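Note that this complex is displayed minus one protein chain, with the remaining chains in position.
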Amino acid sequence: MHFDFTDDQHEIKRTARDLLASRSPFARVREAAEGGERDEALWRELCELGWPGIAVSERHGGHGLGSVELGVLLEELGYACAVTPLLGTVLAALAIEHGGSDAQRERWLPRLSSGELTGALGRAGGVVADAPGAGVIVLLDDAGGGRLLAGDEAEVEATVTIDPTRAYGRVAGGGEPLGGDVAAARDRATVAVAAELVGICQRALELTTAYVKERRQFDTPIGAFQAISHRCAEMLKQTEQARSATYFAAWAADAAPERLAEGAAMAMAAAGDAGRTVTASAIQAHGGIGFTWEADVHWLYKRAQLDAQLLGGPGHQRAQLARMLAARVAA
Amino acid sequence: MHFDFTDDQHEIKRTARDLLASRSPFARVREAAEGGERDEALWRELCELGWPGIAVSERHGGHGLGSVELGVLLEELGYACAVTPLLGTVLAALAIEHGGSDAQRERWLPRLSSGELTGALGRAGGVVADAPGAGVIVLLDDAGGGRLLAGDEAEVEATVTIDPTRAYGRVAGGGEPLGGDVAAARDRATVAVAAELVGICQRALELTTAYVKERRQFDTPIGAFQAISHRCAEMLKQTEQARSATYFAAWAADAAPERLAEGAAMAMAAAGDAGRTVTASAIQAHGGIGFTWEADVHWLYKRAQLDAQLLGGPGHQRAQLARMLAARVAA
Amino acid sequence: MDLTFDEHEAAFRDELRAWLEVNRPGPEPAGEDARWAWRMDWHRRLASGRWAGVHWPVEYGGRGATYTQSAIFFEELGRAGAPLPGDALGLLLAGPTLMAWGSEELRQRLLPTILAGSEPWCQGFSEPDAGSDLAALRTKATRDGDEWVIEGQKVWTSNAQYAKWCMLIARTGSDSPKKHHGLTYFVMDMEQPGLQIRPLRQITGESEFNELFIEGARVPHDHVVGGVGNGWKVTLTTLMNERAGLGFFLQVRLRQQVDALAAEAAARGLLDDPRVADRLGDLHMRAEAIRLTAYRGLTSTEKHGQPGPEGSVTKWMWSEASQELAQLAVDVLGPDALVEGTAWAHELLRSRGNSIEGGTTEVLKNIVAERVLGLPRR
Partner (left out) sequence: MDLTFDEHEAAFRDELRAWLEVNRPGPEPAGEDARWAWRMDWHRRLASGRWAGVHWPVEYGGRGATYTQSAIFFEELGRAGAPLPGDALGLLLAGPTLMAWGSEELRQRLLPTILAGSEPWCQGFSEPDAGSDLAALRTKATRDGDEWVIEGQKVWTSNAQYAKWCMLIARTGSDSPKKHHGLTYFVMDMEQPGLQIRPLRQITGESEFNELFIEGARVPHDHVVGGVGNGWKVTLTTLMNERAGLGFFLQVRLRQQVDALAAEAAARGLLDDPRVADRLGDLHMRAEAIRLTAYRGLTSTEKHGQPGPEGSVTKWMWSEASQELAQLAVDVLGPDALVEGTAWAHELLRSRGNSIEGGTTEVLKNIVAERVLGLPRR
């Protein structure tokens, strides 16, 4: 039992944190979001570093690392709120790697790992993250099926959401069925989004903690008032709960696939709610400032709202969990 | 628009409060509850004062006052947590007055108003408040029907619940159908129980406020810590919300029967949740002391738990409200 | 206890409803300036029907409406889908404050323009380092002959770019930032050099508020309200009026939003989902309870001159319910409710401010604890 990252994983995390801190501070996020464009320079750099292919097998041009390592990167992506098509690209790659046919893997994975193509994945009929401009799109339907559309056969209608740090779109078009285990694809994608949400929570907590140590009211740092300090403690608790569930699910994806379905549902049930409430709490703890565009917490709140809905919200996940629980107590 | 008690109603409230404060302080409640007996002396006094018949029509021996006045008494009953069969008796009388046939009214109401008989009302198959020893019992079923059982034709199995301040029982036996508007009977009974819950909340709030002003930790009255003071504010908010909904429902019962059904559902949705959370909060704010039998808050918590379940819990009421809302937006 | 409107109240409501039937503000236009013009047009239309300042005494051109009638006014406005009058700050805050504390001259000069909607107001209370803590205000007024010279910065100043007048509170005495005394309340002309207005963009992307930089602005001495050094008391009058009627307007909006979400859920067959029904049933109850609680507060105010315990919780109840409703809409409608430009997406963001502006929920809880429950302060 060793419930912590390995030294290598810690190193990946540290490197990713440092890189994004220098390349994608909030000023850069703001600039890209307000301009309605993704951060191309950053995306190129991430591609050169091999981020899109971190969890793609080596035979398809990736690093062959696992969901834990991918989660580490996505957590840092959420922490930085960076404006790149990384999420959609890795989600599509995950789905094709684990839910595609051999032919689909060979056709798409090398170009997704290199970043030559970007990808997207979402629910059929829904709002799909990183769909605009994607070279390949995976659509999952509620009946448990999935299909794969080449970018040029997908009709993508760009959709402006409350989250301007990412491009979203609705997708129409036929495509071909995913040739493999679609459920595994969906579960892994869910865990990956949960990882981004954990990073979002962590950043919201840190921004808030720093702010309430500095900001004074009634001659006292507001972080000394229990109304604020207990709010921060609550934020930490929710963040840690989401983290535990998400790390477990990522580990299960790599090492205990029979527990992946439950892990994925737990991860999004925890991280979806945590993402929304922790970032809302961050706005509240910032007071009037938190309600302004100038403060950075709103980027986190907005992305958390989208993330929590992309692949079935927390309510959907709890219903799944209850079904699994019922099956267990019936056995 | 005058959303307050009349002078007469205020006077009833004050008198009831004073009477119960002198006759039924917590020491007396404790004695009766621990002895497993009701407070007979108090019950005789309440009967002499005409409490059981306050809302019974004059032609049936009552005072002919309304649900608002009845609510005032029950609020004080809950506030004092007094150990009498008043609740069951007035619930039965309400049901017979508004949901019974003429013959049923004539047969039962005079003896209920005088207190010669006690009554009980509850859900068929459920735990019925004040059933042991009741001279007449009204059972409501989930299909919207109701029946009336004379005490000697009812088989009552006494049930010890977590609330020793009241006698409960399960009831079997046939009885005869309630001859009138059963829905009105159920709604009025629901409002009456909500009124008791409002009183329970108010007492829990006052006990807590008094305690946290006195109790010191870290050289400060604990009521000065926001962890405690904001908890108390939250208790007040929930109490006031329950109060508003309950007073409205009582008024509707008397003056706007077409709004009674919605009012009753709102009252119990608000008061059922408030009763449980406010009293739980009172225990928490009292710290270790609140967990002891010696502190009095547990009587309130226990009765609130029963009250919230007697006639359909808050969840049931919210489902009703959603149905009414759906009908309204469909219209 | 009588929860029906009496004949005067019913007559007032019926007259207003009839008037609103034929006088509509028209659809809300896009763009900030256009929206402001639209709301000021509406203000003047209301004034033309004697429906601006209904709660003002008859001698000042109002209808001398009771608290209940005033509540009815805002409820009906909300029910009709009409906006607040453009210069609500003048009607609700500046007007009553001038009536209570202003010189005869100021009242003569300013009250008619407020009613007419010809000289709108803004409010210069908050400062960057004095959010909920007025005692920490730093903006300074220095006497210079018959004038005062103002230096400082205000924030959350809505309508500053459109306002003719500003209710300004500034420090004229004691330097100690802990002191409530040493504050003075001024009526400042916004049409002068020495003022810079910078819009404050919100998380919705809109700019309802501004920062106001004051560098040597001048106010004649006879524009002091309530006497030099008495600003704290005068400000309390303004703040006490702040939530009076507004609550009824907001409460109706919430009611309408609950109904709207119920209708949208029903249209998608989602009201049959017991989880959705449970949360909607809860919000339905809470919306009604807020209205009922607000009316209890009104009765108490009419009887005792001030609301009871219930008066301090309605805004808090409303902000919580509005936020939960918006989140429920997202849960019910999914990402559709997160698409920019939709009403729910806007509400999801806008409602985050509801628990901050007009007293943060934390401050409201302090007030309940200290003033209503009498708990000690640290």
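Annotations for the structure displayed:
Here the chain labels run A, B and C in written order, and each chain numbers its own residues starting at 1.
Please note the rule applied: a contact is a pair of C-beta atoms (placed from the backbone, for glycine too) under 8 Å apart; a residue touches a chain by one contact, two chains touch by 3 or more.
Model, not experiment: these values are computed from the prediction.
Interchain touches from the omitted chain, evaluated on the whole complex, reach A, B, C.
Between the chain not shown and the residues A:Y79, A:Y247 or A:F291, the one that touches is A:Y247. When the omitted chain is restored, the residue from A:H63, A:R147 or A:R318 that touches it is A:R318. Contact with the omitted chain, checked across A:L49, A:A183 or A:L236, is made by A:L236.
Within the whole complex, the absent chain has one touching residue among B:A41, B:I162 or B:A210, and that is B:I162. Residues of chain B in contact with the chain left out of this view: 126-127, 159-163, 168, 216-219, 225, 227-228, 276, 280, 283-284, 287-288, 290-294, 298, 301-302, 305-306, 309-310, 313, 315.
Looking at chain A, the residues touching the absent chain are 1-6, 9, 68, 205, 209, 212-213, 220-221, 223-226, 228-230, 232-234, 236-237, 240-241, 243-245, 247-248, 251-252, 255-256, 265-266, 269-270, 315, 317-326, 328-330. Where chain C meets the chain that is not shown, the touching residues are 273-275, 278, 378.
Note that only the chains that are shown with their structure count from here on.
At the centre of the protein atoms shown, by the Cα-centroid criterion, sits C.
Chain centres computed from CA atoms place A at the largest separation from chain B. Chain pair with the highest count of contacting C-beta pairs: B-C. Remark: chain B and chain C have CA centroids separated by 39 Å (rounded to whole angstrom). Averaged Cα coordinates give chain A a centre that lies 50 Å from the centre of chain B. Multi-chain contact residues of chain C, defined as those touching 2 or more other chains: 362, 365-366. Touching of two or more other chains is recorded for residues 225-226, 230 of chain B.
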